[in-house]
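Here is chain A:
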Amino acid sequence: MNQAESEASDLLRIRRLSKTYPGGFRALKTVDFTVRAGEIHALLGENGAGKSTLIKTITGITLRDDGEVWLDGREIHPRNGEEAQAAGIATVYQEVALLPNLSVAQNLFLGRQPTRFGLVREGEMGRRSRQLLQGFGLDIDVSAPLGEFSVAVQHIVAIARAVDLSAKVLILDEPTASLDAREVEVLFTVMRQLKSQGMGIVFVTHFLDQVHAICDRLTVLRNGGLVGERTVAGLPRMELVRMMLGRDLEAVETARSRSHRDTVVDRGAVPAVQAVGLGKHGAVAPFDMILREGEVLGLSGLLGSGRTETARLIFGVDRADQGELRVDGTSVRLLGPRDALRLGFGFCPEERKTEGIVAELSVRENIILALQARAGWLRPLSRKRQDEVADRFIKLLDIRPDDPDKPIGLLSGGNQQKAVLARWLATGPRVLILDEPTRGIDVGAHAEIIRLIRKLCDEGLALLVISSEVEEIVSYADRVTVLRDRHHVAELTGDEVTEQRVLTSIAAT
Partner candidate 1 sequence: MSIVLPRKGSAQIGAFILILLINWLVSPQFFDLRLQDGRLFGSLVDVFNRGAPVMLLAMGMVLVIATRGIDLSVGAVMAISGAVAATLADSHSIVICLGAALGVGLLCGLWNGILVAVLRIQPIVATLILMVAGRGIAQLITEGRIVTFTSRDLAWFGGGSLFGVPAPVVLAVVALVVALALVRGTALGLMIEATGANAEASRLAGIDTRLMTVAVYMWCGFCASLAGVIVAADILGADANNAGLWLELDAILAVVIGGPSLFGGRFSLVLAVLGGLIIQAMNTGILLSGYPPELNLVIKATVVLVVLLLQTPRLIAFKDRLFRGTR
Partner candidate 2 sequence: MTVGFSQIGSESGWRAAETSVSKTEAEKRGITLKIADAQQKQENQIKAIRSFIAQGVDAIFLAPVVATGWDAVLGEAKDAEIPVILLDRDIETKDPSLYLTAVTSDSVHEGEVAGKWLVDTVAGKACDVVELQGTVGASVATNRKEGFEKGIAGADNVKIIRSQTGEFTRTKGKEVMESFIKAENGGKGICALYAHNDDMALGAIQAIKEAGLKPGTDILVVSIDSVPDIFKAIAEGEANATVELTPNMAGPAFDALIAYKGGTEPPKWLQTESKLYTKDSNPEAQYEARKSLGY
C-alpha cells in the first residue's frame, strides 16, 4: 500500500498528540495513532502508559497541549463530550461514565430521547432499550436505576449506548475488564458486526488473548510515548509483551503449577475461618465454607451469582441473618468491617471507584488507611512510618507514578487497583478476601500479583479470591467453590480444579 492509499482509508488520524497534566506530569509525548475504517485496533500498554489519556485527549475531555486530530479527512477540535459525539466519535470510558441515578433506559437515550409534543415517550424508549440490550444478551428491567446493577451490567449498558450512537469511530477503554467469558463473546459478536459496517473501533485491553481473537492491528504505548504499530496476525505474543513492558517477562507462567499445595496445608488443624450455614435473605443462600491458613479458595461463577455477597458476609460488610461464622473455632459476630479488621481480615472490594479508593486522598493515605483504622484515631502513624509503608508497597507492586502524594483519583485505573491491594497487604492480614484483584491490571503486574498471592499463601495467609477469569483462578486456587443463582453449588478440590470442571459446574443447570 502506498502512502496516499493508506491515508485515504484512515478514518481517525492522530498526529503528534501531547499532553502534560497540571503539576508537570507528561502523560503523552508526541503520539501518532491511526485507525482505519472497518478495523478493530487494539491500544495497548502497561498501567499508566497513557492509553486512557490518549482517548480523553482525542475526545476533548482533557484538552491537548499540542497535536492534531483528523476524522474522516477533516481536522477536529472537540472540547467536550458533546462535540466529540457530534463529530462522530462514540466512547466508552474506562470508569463507567453513566449516571447511576437515572434509569437504564434514560442512560441509553440521554439527550436523544424519543419525544412527542416535547414529552418523552417512555414506552417507546423502554421498548427500544430492551431491544438494544437484548442484542447484548442482557434482559433487565430498563426502568430501574442503573446504580442498582453491578459494574458489569453498567459496562454493557455503556457499550450499548455508545454502539447505538452509530458513530464513525467507536472507542472502548477496557470494556472487558469486568465481563465474564460469555459476555465478552457477545461483545465481540457486536464488534465484528460493526466492523463489517465500516466502523473504526479502538479497543483497549490487558487480555492479550482478546487482542489476538478480534483485533486487526495494534498500537503500543509506553510511558506516554509511542512504541510502535503492528499488524496482529503473525505477531508473536512474546514480542508483543516485550513491546509493552520494554523487557521480557520472565516466565509468564500461567502454568498450573500447584505443586506448593499439600506441602503447606495441614488439613487436620482448626480452620482459620469457617462458615456454617451462613446466609442472608435475598443475598446468598446459606452456605458452609472453610478457609485454611496457607490455602487459596477460589469463588467462581457468573456475574451476579452471589460471589461478592458471600465475601461481604464474611467480612461483615453485610450482616448475616442466619448461620454462624467461626474464627479459629470460636463463633464470632461481625457487626461491621471494623470487627473483621480487628480479627485480621482484609477485603479488596470489586467496585474500585465507589468502594475501593478514596479519590481525593493521596496514594500514601490510601495505602495506610486500613492500617491507621486498625491503630485507631488516637495513635496516628508517624509520617515516617507512613512513608515507609507507602514506599514499600509502591515498589513491591510497582505503582506508577511512584509519587505517594499524588491524589489516587489521578492514577490510572490499574494503578489504583494496586494501591487498594496494598492497603490490605499493609495490615499484614491473616485472612484476605480479594474480589476481582486483577481487574484492569496489565500483563506484567498481573503476573506479579499472582506471584504475590502465592507467596502470601506460602507464608500462611488464608486467601479467598473471586475472579471471573477461570484460567487465572485455577492457576492458584487449591479449592474452587462454584456459585450459581446465589447458591453455593459445587466445591472442587485437588485434581478436580481444572478449567474444564469449573466451566461445567458453572454452566450446569
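Note that contacts are C-beta pairs under 8 Å (C-beta built on N, C-alpha and C of every residue); 3 or more make two chains touch, one makes a residue touch a chain; residues count from 1.
How these were chosen: all candidates are chains of the complex that A comes from, given by their letters.
Computed from a predicted structure; not experimentally measured.
Going through 1 or 2, you find that the chain touching chain A in this complex is 1. Only residues 315, 317, 336-338, 340-341, 347, 349, 354-361, 365, 369-370, 372-381, 423 of chain A touch candidate 1 when the two sit together in their complex.
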